[in-house]
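Note that one protein chain of the assembly has been removed; the remaining protein chains are unaltered in position.
Naming follows writing order (A, B and C), and every chain is counted from residue 1.
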Amino acid sequence: MIIEKDALDAFNERFRVKHARQLARLEEELSDKGIRTQVLINRLQDFQVAIPSWALGTGGTRFGRFPGGGEPGNLEQKIEDIGLLHALNRSSGRISLHIPWDIPEDAARIRNQAAAFGIRFDAVNSNTFQDQPGQELSYKFGSLSHTAPAVRRQAVEHNLEVIRHGMALGSKALSLWLSDGSCFPGQQNFAGAFNRTLESLQAIYEALPEDWQFLVEYKPYEPNFYSTVIQDWGTSHLFCTKLGEKANVLVDLGHHLPNTNLEQIVGILINERKLGGFHFNDSRYGDDDLTVGSIRPYLLFLIFNELVDGIRLAGGDSNAYAWMIDASHNVKDPLEDLLQSVEAILIAYAQALLIDREALAVAQQENDAVGAQQLLQDAFRTDVRPLVREAMLRSGGALDPIGLFRELNIRRRLIEERGMSSQATGL
Amino acid sequence: MIIEKDALDAFNERFRVKHARQLARLEEELSDKGIRTQVLINRLQDFQVAIPSWALGTGGTRFGRFPGGGEPGNLEQKIEDIGLLHALNRSSGRISLHIPWDIPEDAARIRNQAAAFGIRFDAVNSNTFQDQPGQELSYKFGSLSHTAPAVRRQAVEHNLEVIRHGMALGSKALSLWLSDGSCFPGQQNFAGAFNRTLESLQAIYEALPEDWQFLVEYKPYEPNFYSTVIQDWGTSHLFCTKLGEKANVLVDLGHHLPNTNLEQIVGILINERKLGGFHFNDSRYGDDDLTVGSIRPYLLFLIFNELVDGIRLAGGDSNAYAWMIDASHNVKDPLEDLLQSVEAILIAYAQALLIDREALAVAQQENDAVGAQQLLQDAFRTDVRPLVREAMLRSGGALDPIGLFRELNIRRRLIEERGMSSQATGL
Amino acid sequence: MIIEKDALDAFNERFRVKHARQLARLEEELSDKGIRTQVLINRLQDFQVAIPSWALGTGGTRFGRFPGGGEPGNLEQKIEDIGLLHALNRSSGRISLHIPWDIPEDAARIRNQAAAFGIRFDAVNSNTFQDQPGQELSYKFGSLSHTAPAVRRQAVEHNLEVIRHGMALGSKALSLWLSDGSCFPGQQNFAGAFNRTLESLQAIYEALPEDWQFLVEYKPYEPNFYSTVIQDWGTSHLFCTKLGEKANVLVDLGHHLPNTNLEQIVGILINERKLGGFHFNDSRYGDDDLTVGSIRPYLLFLIFNELVDGIRLAGGDSNAYAWMIDASHNVKDPLEDLLQSVEAILIAYAQALLIDREALAVAQQENDAVGAQQLLQDAFRTDVRPLVREAMLRSGGALDPIGLFRELNIRRRLIEERGMSSQATGL
Partner (left out) sequence: MIIEKDALDAFNERFRVKHARQLARLEEELSDKGIRTQVLINRLQDFQVAIPSWALGTGGTRFGRFPGGGEPGNLEQKIEDIGLLHALNRSSGRISLHIPWDIPEDAARIRNQAAAFGIRFDAVNSNTFQDQPGQELSYKFGSLSHTAPAVRRQAVEHNLEVIRHGMALGSKALSLWLSDGSCFPGQQNFAGAFNRTLESLQAIYEALPEDWQFLVEYKPYEPNFYSTVIQDWGTSHLFCTKLGEKANVLVDLGHHLPNTNLEQIVGILINERKLGGFHFNDSRYGDDDLTVGSIRPYLLFLIFNELVDGIRLAGGDSNAYAWMIDASHNVKDPLEDLLQSVEAILIAYAQALLIDREALAVAQQENDAVGAQQLLQDAFRTDVRPLVREAMLRSGGALDPIGLFRELNIRRRLIEERGMSSQATGL
């Protein structure tokens, strides 16, 4: 289904006066500090977050899954769903495919369909953490790090196939999450696994087009519960350094041990010019894959504090990094969840843009911890929502995406269209 | 399939001399300390660990499952598998059923089948963390704590049904793991959920036969990733206190936050006469459900140090508590994994029995931390495996259960019998 | 030193117009939602946070301490410092003494001095985690849980002495943090330590005046690194239940294992009528004792979401619980740090008061996780600082306490008065 422009306009019209008043109040507030909102709004409009194709269905845990109905049953319907999101918030104009869950049989047609929604193809993702029906060799004991050369070859070849699909769609990056590892001490030789993985990664790297990036993710545990070959940013960075300039580290907010200072990791990767991109989500315990900003919004803000520096280093272009949401929608409507996530990202970005960086640099130089905190919290405590709404409005979106989503009964209509038991490929 | 007595005897015969020498050496060693092995061996023979019916198949994670073949396809085959284990180690003469995964259609027949293998029915487990086909109301948002009275009633009624199945089989305990909770701040009112849960638990408690125990488990997170109604031992203990004497806390080794001193929890629950039973497994990160003793064997020993006190308080009867393995066999053969787990439990128990408790009490009284550590580690560092082997041998088991399992090609024969794609109900 | 009223008025005058505009904008915003700010401001004015007497000096770690100068050298100067804070923010009109660091030699005089600053005496704290010069028996191996009866008696007697000091000053609560525990497995018998502690606590409880509260704190580790007698809320709650109605649990935000859902603990303790009070601070790793709200402001808000329910249960009286800051000022000026902490507390309280509780109850009843999150985040994202400033202003405080503190060069003047090496008793 498609959001009718009339419905959207009518919805916005009802909130336009209230929004204008809120925006005016905020502009007054910010102008006292010498901040011009125009630039901020432009920055927010430019910021596009990719939606992964697997995030449109209900997720689950090993204990069960409670689907909500109306899930997209094929790639076309997934693009439709992202089209819906993008029509509502004008900030999710990217899709990140996952092979083999979303093999595009007719790439040109799929590309056109996406273009009609204003959607581009972000990084393509390979999957060697599951066995597919008919697959010759099993990944039960690993893929790129497997002790058997034939399994490694199969996994490398799968990645090359993913690159080919990506090229046909206009992607410019391969994103790799390697779940390989072990569940018990002794099961795997750490050094051996590292060296075999390096060899496999090099084979993939060599096949990568010149203008592509190779995004290498890390994760401490799950689905392996003793060791993981690429367990932390240090390992990922080590591989990327050995591979070459096209290889960069991908940070998933949920892939860290308890209490990790991950904003520092982001800052150091930016400093080393080795940050490739992000998987946004939130969590308290492990890789909980909750809605972005739902648990630790201040952490998200602190990360964006680093990213604003990174974007500045990249000449102000927020497209210099790959931004993607990677969450699991176990109890929320996936589309509502994604709308909340994108909004949370834009809010954190807007707050981080408000930080008085000159004053912060002075406070840091003088080791004024109190002053530095005041500066950060002044930005964080500011209610920037009117800026985010204005950015969406100007780009043609809704003033309240979730409100409109609910008012239009979109989920009910999707269920009517696709049925209660339609199920998206993915987890 | 059944282990042929001849094969077992022949196998043992080959190792008997070597074993006798090893046992003799250990007896010599222990007799220097005034320890008589006869008592220890009797204690080990008495110790029986329940095998949960769902642990006989390959487990998985939300990312996938890699079945190994030959899994038991029904309750009869599950009992057969536990019969195999028990024939090998003579220490797993208990089965713990999970309803609705294992509804016994003909209880008397099932009971007879189990009895033929020397197996008794341990605690029965209810399941309100999944929706079953045809189930009227969904547990997506909880069961015993649900905001809707009808869902709570359905969940209570399910527990009553589980009790009825248990009564038919000769069980004497209902084991409840309540996964209810929330994934996002605000989703659930903590106090409301607690109070509704209490009401539901009371309804179940009242239906419990007089000679039954109600084992109430706790877990900090998963499958809910923000809050869990029964999040820790304090909450479980609070519920049990409100319920009455039949209600006791069940401790699962993997259900704790990082760094929890869980041996202290065990000690305090014993002191309060509120420890009901155990779910054994091991883990490094979360509820990893790995082989018992594979990651933190010293922790297991420290827990048994407490349990030996508890068993003494219970008049020396190790059956005073419910012992069960609760693990997930993602990369190991489930039966081999269970054999390793039971052996690890018996080793830890044997080591704990070796502790010189009088000397320890003196060291504790005098705050001699060095001396107390010497005493514990002296027991832990002793190689007690000959005792465990002797206990199994005397009870009619194998001197090397895994060795015999492999030599007899049991998995291959199970696959031939049941097929490669036979799949056990469970996770 | 004392803040001159003229200086304060002049300072406020300069910001009054700007503040009035900001408040007006917020009132406009809130009135759209039907919220009347008058009530909120009254609530904020009522909220008083106790300052512990030991928090006025520079704190340190086991690796060192870097004092900043001008610290209060005796109890009179400590009260003076809190007088300064209270003059600036009118929200810290409580002092919490720590015996033996602050033995009031002339209680009447000290009481008068405090009264002159508008300061009352909150809970008194005992200290049996250190040995004092001339102390007969050492607490190296515990105090209330010690294996030697004489040490336990000494520790009990110390607590009784603390109660006597508190009575002389008008305190109404004894706050107990018991650091007893062990550093090595085996060093301490868990059950024995528990039972001895219970006996000691009962002796103290019996000596407690009828209108006093006994606040029992918990902590998982530090200064003991293997076990702590009162390791978690469950243990604290168990002791309080055994003691009686006057005994209640004290929650310190930093005294939890990684990832603990502590807002749920708060909610459950309120539900059980067993919450006594709070030690506010913030942390990422352990008991880091950082400025309140500096690391996890959303967590602070979620706790206040529970506390607003608790205060309502207590008939709307925020004095029903003991509120205290407990932080260590290693790199910040202690007074600036405390001003930031109190402000963060008031902001979180104000945000929590904004939550639309009726709508939240509906969302919870309907398991609308998306809607519930929207309601919480709507409150959290609102910039409530004008309300906090207005509350301080109306009570006679400064519109920007830290700004005025710096403008008046208070630290420099304290150093001139007291010297660079004046050192507060405490950690």
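The criterion applied here is as follows: contacts are C-beta pairs under 8 Å (C-beta built on N, C-alpha and C of every residue); 3 or more make two chains touch, one makes a residue touch a chain.
Computed from a predicted model, the values in this text were never measured in an experiment.
Within the complete assembly, B:R296 is the residue of B:R164, B:R296 or B:R357 that touches the hidden chain.
Among C:A314, C:V331, C:A359 or C:I415, the one in contact with the hidden chain is C:V331. Residues of chain B that touch the chain left out of the display are 18, 21-22, 25, 28-29, 32, 258-259, 261, 284-285, 291, 293-298, 331-333, 336-337, 340, 347, 367, 369-370, 373-374, 377, 380-383, 385, 402. One chain is missing from the display, and on chain C it is touched by residues 59-64, 66, 129-131, 138-141, 179, 182-185, 187, 220-223, 225-226, 258, 283-286, 288-291, 294-295, 328, 330-332, 427.
If you put the missing chain back, the residues of chain A touching it would be 140-142, 147, 182-192, 194-195, 220-221, 226-228, 231-235, 237-238, 257-261, 263-264, 267-268, 270-272, 298, 302, 305-306, 309, 360-361, 363-367, 369, 372-373, 375-376.
Note that only the chains that are shown with their structure count from here on.
Inter-chain contacts peak for the pair B-C, counting C-beta pairs in contact. Rounded to a whole number, the gap between the C-alpha centres of chain A and chain B is 40 angstrom. With centres defined as mean CA coordinates, chain C is found 43 Å away from chain B. With touch defined as above, residues shared between interfaces to two or more other chains in chain A number as follows: 258, 284-285, 291, 294-295, 331-332.
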